[in-house]
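Now for chain A:
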Amino acid sequence: MDQIAFIVEILLPALWGGFVVTLGLIACTAPFGVLIGAAVAVGRVYGNRPVQYLCRAYVTFFKGCPLLLLLFILYFGLPSVGISLSPFVAAVLGFIFCNSAYDSEYIRGSIRSIKEGQFTAGLALGMSRAQVIRHVILPQAMRRSIPGLVNEFVYLIKYSSLAYMITVIELTGAGKMVATRYFTYNETFFVVGLVYLFLVTLTTIGAHLLERRVSLPS
Partner candidate 1 sequence: MTTDDIILRVEGLHKSFGSTEVLKGVSFTVRKGETKVFIGPSGTGKSTLLRCINQLIVPDAGRVYLHGEEVTHAGAKINQYRAKIGMVFQNFNLFDHLTAVRNVEIALIKVKGMKENEAREKALFELRRVGMEDRADHYPAQLSGGQAQRVSIARALAMDPDVMLFDEPTSALDPELTGEVLEVIRSLARAGMTMLIVTHEMRFALSIADELLFMEHGRILESGSPAELATSPNFERTRQFAGRFAEL
Partner candidate 2 sequence: MDLSAILIDWLPFLVTGIIATLGLVLSALGVGFIIGLPAAIGQVYGSRPVAFLINVYIWFFRGLPLLVLLFLFYFGIFPAIGLGDVSPFVVGALVLGLHGGAYQAEIFRGAILSIDEGQMTAARSLGMSRTQAIRHIVLPQALLIALPGWSNEYPTVLTDTSVCYAIGVAELLTRASVIVSTEYIAMPIYLACAGLYLILNYAGMKALHLLERRVSVPGFESGSNWT
């Protein structure tokens, strides 16, 4: 059949490059998203007033500002103040801001759910506040945050498609180019969608396995 031939011979090879870029976007974002998210969460719970205030403003802004607008600011806006970023870097930066803001909410919730006694016990052993946070509180909080962080990772997979709007030719962009050229919107975006669906489903399954691996008896 024509469609099958189109998908196998034209579409899939054309999508491959975009697929790799999508994976690159995700891989460059996720670790920093979690790290900064953890830092912001710690700042909100344990920081002094100004730090708390700043972290809160960070979360409010990056959760409330549409990601696409954020990407426009970083890519089309920053040059007007003398900072020019490549589309890929601008996209990754935007994703990190957004992702970390959401991640921080889950991590903050987890930190709050850890019993006060844990902190006291750490201090009683002679650890500094920073040591207690790093070695006692965060390891537990991060574990408890896994379901939330996975959720955000899934969002990241999906919203990485917005990078196309600032000219990063990732999966969706690669698809758009093929679809426009061959006028095959239905087939193309259906297949592109299935690739995302595959990534999302894979993540969900992987997360279940991970959760079982790192779960503590409780």
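The rule is simple: contacts are C-beta pairs under 8 Å (C-beta built on N, C-alpha and C of every residue); 3 or more make two chains touch, one makes a residue touch a chain; residues count from 1.
The candidates came about this way: all candidates are chains of the complex that A comes from, given by their letters.
None of the values given here were measured: they were computed from a predicted structure.
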Chain touching chain A (counting every copy) in this complex, out of 1 or 2: 2
Contact footprint of candidate 2 on chain A as seen in their complex: 56, 59-61, 63-70, 72-73, 76-81, 157-162, 164-165, 172, 175-176, 179, 185-186, 188-190, 192-193, 196-197, 200-201
